[in-house]
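One chain of protein is taken out of this complex; the other chains stay put.
Chain nomenclature is as follows: A, B and C, assigned in order of appearance, with residue numbering initiated at 1 for each chain independently.
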Amino acid sequence: MRENVQAPPLEVSDWLNTKDDLSLSALKGKVVVIHAFQIFCPACVCHATPQAKKIHEQFKGQPLQLIGLHTVFEHHDVMNKAALETFIHEYGISFPVAIDKPSKKNSLPMTMKKYQLRGTPSLLAIDQYGKLVINHFGQISDMQIGQILGHLLADID
Amino acid sequence: MRENVQAPPLEVSDWLNTKDDLSLSALKGKVVVIHAFQIFCPACVCHATPQAKKIHEQFKGQPLQLIGLHTVFEHHDVMNKAALETFIHEYGISFPVAIDKPSKKNSLPMTMKKYQLRGTPSLLAIDQYGKLVINHFGQISDMQIGQILGHLLADID
Amino acid sequence: MRENVQAPPLEVSDWLNTKDDLSLSALKGKVVVIHAFQIFCPACVCHATPQAKKIHEQFKGQPLQLIGLHTVFEHHDVMNKAALETFIHEYGISFPVAIDKPSKKNSLPMTMKKYQLRGTPSLLAIDQYGKLVINHFGQISDMQIGQILGHLLADID
Partner (left out) sequence: MRENVQAPPLEVSDWLNTKDDLSLSALKGKVVVIHAFQIFCPACVCHATPQAKKIHEQFKGQPLQLIGLHTVFEHHDVMNKAALETFIHEYGISFPVAIDKPSKKNSLPMTMKKYQLRGTPSLLAIDQYGKLVINHFGQISDMQIGQILGHLLADID
């Protein structure tokens, strides 16, 4: 679960909820949290996405960038951009959401492959230097997330 | 919330999770519970649908028929049959689900209009004689549902 | 869990939250629900007692009498009447609470012995004729309680 490698660039086909595309290299100096999800994944929709909204709320004003990453690896036809836009609207998501770039030969999208995500939901945390320090698949408690991000932010001060 | 009128026939364009189409007239003698929902409605997905699954589990073997009703009144393009099938699969729904018949001139589907549903989620309960006795919009507690259905089933004995 | 025997009289050393002592024989014609608990039992305090408060709220105005029963079978010195009064005050319990009569030779109080309760929390339901129909030890879901009580009340109508 704890990694210590340089986080590879995100491969994104579209950005939603943001005027400007984001890039990890431009986010150096901040903690980056990536909430990888799919709109028809129950553990995402009813647990990890509400948790991501809590992160967004709690860490406002701090050097932390939260990014949603729609990593579609199944049911591609119904998890398209229009469906994602509806989901974002209905669930009141206001943080930037990236669509993981589809891969040609494989059902796994490109960022998912690069980061070797095991499925959704996954939570990634990247420190101020661009190191991937957390790559967690499945549920993780609010207290654990708080501890990890509290630690990473303390290192910036 | 309590009604006492004959429940009008369901207007359904498609049935999922059932070999045979269901009809209220053929269900006379049983209590019928209808869980009206939309797949991108947060209060449905994270509250009312899990509650419907609990109803399905608890009342197994009793003269009660649970029906899901996908009443799409917004975002029609992304709440299509294929998306509903994915939802049913991912959320492990094993009770019959009807697709409310789209209306031509109006964004409200036909059963929704007939029953004057105020939105999703809605919970309908129909007694053994085909009377609509509950038409509830929004959240309702597990204990209240239990009481209503316990009462309607007792009347059958 | 389902019983069908005449409920024996309660053996009570003290009544709280009521002007007049209650007796099962005087409650004939009503459904009686007994929430057996101890003030230092975690599953009682954080689950069954809040659930009893929900029962009290939901079934107001119906022919149903809810009774708390403090069945002390351990730590007798600190689960005394004064402690129970503090508990009732702090947890905002407004339904009648009986103190199960201590037994001389045995650590189990007398009502607990008579009803063969297996521990706390236990939920008892007695029908309008004074029959004990439910004697449940441990957690029970809100939906199940609702169903049981809805059924018993329907039989009164």
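Just so it is clear, a contact is a pair of C-beta atoms (placed from the backbone, for glycine too) under 8 Å apart; a residue touches a chain by one contact, two chains touch by 3 or more.
Source: prediction; values computed, not measured.
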Chains on display which the left-out chain touches in the complete complex: A, C
Option touching the unshown chain, where C:28, C:75 or C:118 are the choices: C:75
Sole contact to the chain not displayed, among A:54, A:81 or A:118: A:54
Interface with the unshown chain - residue positions in subunit C: 39-42, 45-46, 50, 75, 77-80, 82-83, 86-87, 90-91
Subunit A, residues in touch with the chain not shown (by the definition above): 54-55, 58-59, 141-155
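As a working rule, only the chains that are shown with their structure count from here on.
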Chain-level touch network, classified as line, ring, star, complete or other: line
Most centrally placed chain, judged by C-alpha centres: B
Distance between chain centroids, defined by C-alpha means - subunit A, subunit C (Å): 49
Averaged-CA centre spacing for the pair subunit B and subunit A, given as whole angstrom: 35
Residues of subunit B engaged with two or more neighbouring chains: none
